[in-house]
Every structure is written in structure tokens, then in C-alpha cells.
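Note that one protein chain is taken out, while the other chains of the complex remain in position.
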Amino acid sequence: MAQRFDVLGLIGLVLLVAVWQLLTFAIPLIALPHPAHVAERIGEDFIVADYLLFYGLPETGLLDSMIYTTQNVLIAVALGATVGTVCGLVTARFDLIRAVIDPVLLVLGTIPILVLAPFFLIWFGTGRTSAVLLVAIYVAVILYIYAQRAASTLNPVYEDAAYTLGASRRRVVWDVLIKGTVPQILGGIRIALAGAWGLEAIAELLGAQQGIGKIVQVLAGSTDMEGIFAALLVLGILAVVFDAFTARFFSYVSAWSVEARTGGG
Amino acid sequence: MARAADGRDVIVASNLSRTFRRADRQMVTALDDVTFGIDRGQFVCLVGPSGCGKSTLLKLIAGLMLPSSGALEVEGESVTQPGPERGMVFQQDSVFPWLRVIDNVEYGLKCRGVGRAERRKSAEFYLERVGLSHVARAWPRELSGGMLKRVAVATVFANGANVLLLDEPFGAVDYVTKRNLHDVLLALWTEAGSTERRTVVFVTHDVDEALILADRILVMHSGRIVDDLAVTAPRPRTTDGLMEPTMVRHKHVLLAHLGLENLQGDAKAPTGGEGTEP
Partner (left out) sequence: MKWLIAQFRRRLVSILMLLAMAGIWQILSTIYTAEAVPGEPMVPGWQIVFSRTLLSLSDYWQGGLGVPSVAEGAPQSYLAALLSILDHSVDTIVRLYVGLLIGGLVGSLLGMAVSWSPWTRRIVDLPVQLLRTLPLLAMVPMFQLWFGIDFVGKIAFVGYGVGVIFFAGVVNAVKNVPQIYIDNARTLGASRLQIYRTVVMPAIFPEMRGTILLSLGIGWAAVLGAEYLGAQSGLGYVIIYSEQFAYLDRMFVVALIFVFYASISYAIFDRLSRRLLQWTPQAGRVVAHG
């Protein structure tokens, strides 16, 4: 989304922090920590968080957890987006395959993928596999729907035109089907990515050895609100930064499309 | 009925038919036992009311669709699939929005493995010929409808097709733009010299457009070719030229075929260049 940056937005951001600050006067600090304290806490816990040692975790901090969580999310998004996009594009062109895959994915699309988490914990343990698989399925379902819709609505005249200009079938797939659906597919990835962070975090909360979710779980056990705020804020910043990156990439790759200019999302 | 094929023809159709199955399972005949031949270098217009099968015929020649029965040959070879020797300009905008204008013009050459420098030179040449050099690096969304049509024309000419198929290409543009596009198209077509001219099949429902452009007009109705007019007026054809008696007679005939006029007076029957059959 190549949106113009609005200076008034900064005022809004300042207001948000101010409201938080004001609330801390009314609500006990144990429930709502001071913004400055949370910021300090992020600094303290960044490399090594002392409290984690109490809980028998190896010497680690927010940075390590961020890396672990980010890795999982990125692997899952790459995996899920590839599978979902390929299936979506193929089913948009072959009705028979579509009739087979559609019911499965539409059922998956209407249920919270989270329902699979406890099963994965038993089947695949508390390591990376469970969380990555869970997030990958979620991403695949979204991308399947987006890619299929994009390919179905792509004007067939483009494919005809490419053939009459002498393009081979493989070329048409790459130059028309894929290039022509890139904006919608990237839009889908952006939406999937936004949900992926929360899903990854809750998968870690339910059972994991490390990651931001694990830290939140540990801190929730000792009602350490300041620490939870710090961890969640770090996770939120990760999500926002990656979203901004995707948006930048989106507007760069889709510079040709009308939606990219008006900002579809 | 159209004249049967002879040895010099580029496009030869014999007993060509095409039927469709509608959604309610009724069979519809879009093209009904059509036989004709088209000379090399001729500018042929296909005229007829909507639904008469003219677009179907064009798609068959392009190879985007296969006939239900009958034979269709271009340059002596049976048409089985689309190919770069038969360029097509579509009714809808077919310029790829995800490629810049110049990359669009180059696209066919790129598909055929022409080197970068050479295809760029060719694309620049044809963009210049259609008067779009200044927007070579623009995105298609930044162009007007008429400009997009110019890009499409430049693309097929750059691709070096011997047979150009145009499916109501200028149907959606305003009158002035349309007249300008005619000039652009005719200039590109005539500059090759009469011996090397490309063969053009141009589908339209606009009678004046056909009279300005065509050497020969094939009239279609209900899936058949019902008339074949030779337009011998000299080029370039002017507004005055369209008022010559022969042109006026042609126009009356065409309008009658489209159901807009009953033929009276001196233009009694739809008479074309060769034998006719209403």
C-alpha cells in the first residue's frame, strides 16, 4: 500500500501512549505497568532475561526468542504460501482438481486452524514442527482462496493474446498467470502474515521450548505484567515491521496495478 | 456466396463449421459450412450483426478455437493452435498491465528468442510509427483507451505476423480516436509496398469503417457468408470518396444486410464484386 504518510497519525500515536500513561494513574501498576518501565524492561531483558533462569530455561532473552519466533513464522509463511498459491492457481484452471480440493480447503477455511494445535502437540511434540505446521496450514488456506480468486478473475484475453504472440504454455503460466495475479497473492500473504504471528505465539504458549510465546507463558505464571507487556510489545513491533516491509515490497512489485496505487487493504 | 479458394490464397477455409453447447445443453451453430479464400496482402473486413459468427471465424483462424468440422489452412498449413505468424488484436484491452509499454511491444519477439538489442530496436521503431515513443516506459494503466489500441497494433506489427486478425479492435473508442487509429493502421499496412503487404482480416459491425479500410468485404449472417463485395476505390479514401456512387451503393447493400434498410431503387439486390446469393 503506497499510502501517503499522515503527520496527524503521529499525534494519534502520542495520544495512545498518553492515554496509557493516564490509565496507569487509575489502575494499579501490577495490572497496567508504566510505559517507561516497559521500555526499560525491554532493554533489560533483551539479551539475557534473568527470570528465565529461575524456570530452568537456558540463558536466553527477548532477542533469541524473537529470532526463534520470526524464523518459525517465515518458514511457515514460505511453505504455506507456496503450497496454497500453487494449489489455488492450478484449481482455477482445472475444474476436476478444483472439485476435489475445494471442499477440503473450504472446510479448513471456515474453522479456526487453532483447533489443530493440541493434536499437533501430541503428534509432533513441542518442537518447531508443531508450530510451523500449524501456521503453514493457516497460511496455505488463505493463499489458496486468494490465488484461486485472482486466477479466476484474470481476464482470459491476456492468455489468448500471449498465445497469439507465440508464447509457449510454460511462458503463459509464468508471464501471464503468475505475473498477473501477483498483486492479489501478495495481498493474501500480507493478510496471512498478520494472523501468523498470533497463531505462532499461541502455539508456543500451548507447548514449546522457546520463543516469545514461551516467555509470555512463563511470565503469566508469576503474574509479571511488566514482563508480559515487554514481550508482547516486542512481538507487536515484529509484526508491524514485517507488515510494513511486505507493504513496501507489495507496492514495488505491483507498481503496474491500479489496486496497488489506491491501496487495497 | 464467397468465391472458392485458388492457389494464391493465404487463408483457405473449406466447409468450416463450429457449434457450441450452451449452458442449457442446446447446440448452437455459430459457423455453418463456410468456404472461402483470402488473397495474400488483402485487407478483408468481416461485417455482420452481432452473433453472426464473425468473431468465431476470427478465433478459428487465430487457432484459439478449433473447428467442429471442415478444414482451415493458413499458408498451406492446417491451423491447430495459435502462432506468431497470425497476430491478433482483441476487442478488449489485451495489453499486459504488468509490463511497461515497450516490454509489451517486445513480448512476442522475446517469446521467439530474439536478442535483447534487436527486439528493443524493433519495438522502438514500431512505437515511433504509432506515435507513442514518449510513453515507452509508462505503465499501461497510465494510457488512454486509444493509446492502448496503438500499443496492441504496434505489438502485432513488431512481431512480424504475416496475417493480422483484428476483432472489432476500435469498437470502444470515440469517433475521432477511431479515425486516427485507421490512419495509423493503414499507414503501417501500406508502407510495406503492395507485394509484401500483410494479409489483414478485420472484424467490424461499423459499415463506414469497413468501407474506409477494406479491399474486400465479407458479409456474414447467421453463421454463413452471405455476400462478398470488392471495394476498388483508390486509397487513401476520403470523406468525399465515401460519397462516390459505387461506395454509396456498397453502403446501401451493407446496411440492408444488417437489417437497417430495405433495398429500393437502383440498388435492387445485394450485388457484390462476384456472384451473389442473398
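Going in written order, the chains are labelled A and B, and every chain counts its residues from 1.
By definition in this document, a contact is a pair of C-beta atoms (placed from the backbone, for glycine too) under 8 Å apart; a residue touches a chain by one contact, two chains touch by 3 or more.
Here the structure is a predicted model, which means the values were calculated and not measured.
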{"item": "Displayed chains contacted by the hidden chain, counting the whole assembly", "value": "A"}
{"item": "Candidate in contact with the missing chain, chosen from A:11, A:29 or A:47", "value": "A:11"}
{"item": "Touch criterion as defined above, residue of A:47, A:78 or A:111 at the omitted chain", "value": "A:111"}
{"item": "Option from A:79, A:121, A:154 or A:178 whose C-beta touches the chain left out", "value": "A:121"}
{"item": "Touch list for subunit A against the chain that is not drawn", "value": "6, 8-13, 15-16, 31, 99-100, 102-104, 107, 110-119, 121-123, 194, 197-199, 201-202, 205-206, 212-213, 216-217, 219-220, 223, 225, 228-229, 232, 235-236, 239-240, 243"}
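Please note the rule applied: only the chains that are shown with their structure count from here on.
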{"item": "For subunit A paired with subunit B, centre-to-centre distance based on mean C-alpha positions, whole Å", "value": "50"}
{"item": "Residue ranges of subunit A touching subunit B (in the complex, touch as defined)", "value": "155, 157-158, 160-168, 171, 175-176, 179-180, 182, 255-258"}
{"item": "Subunit B to subunit A touching residues, read off their complex", "value": "62-64, 81-84, 86-88, 90, 92-94, 96-100, 107-108, 111-112, 139-141, 155-156, 159, 165"}
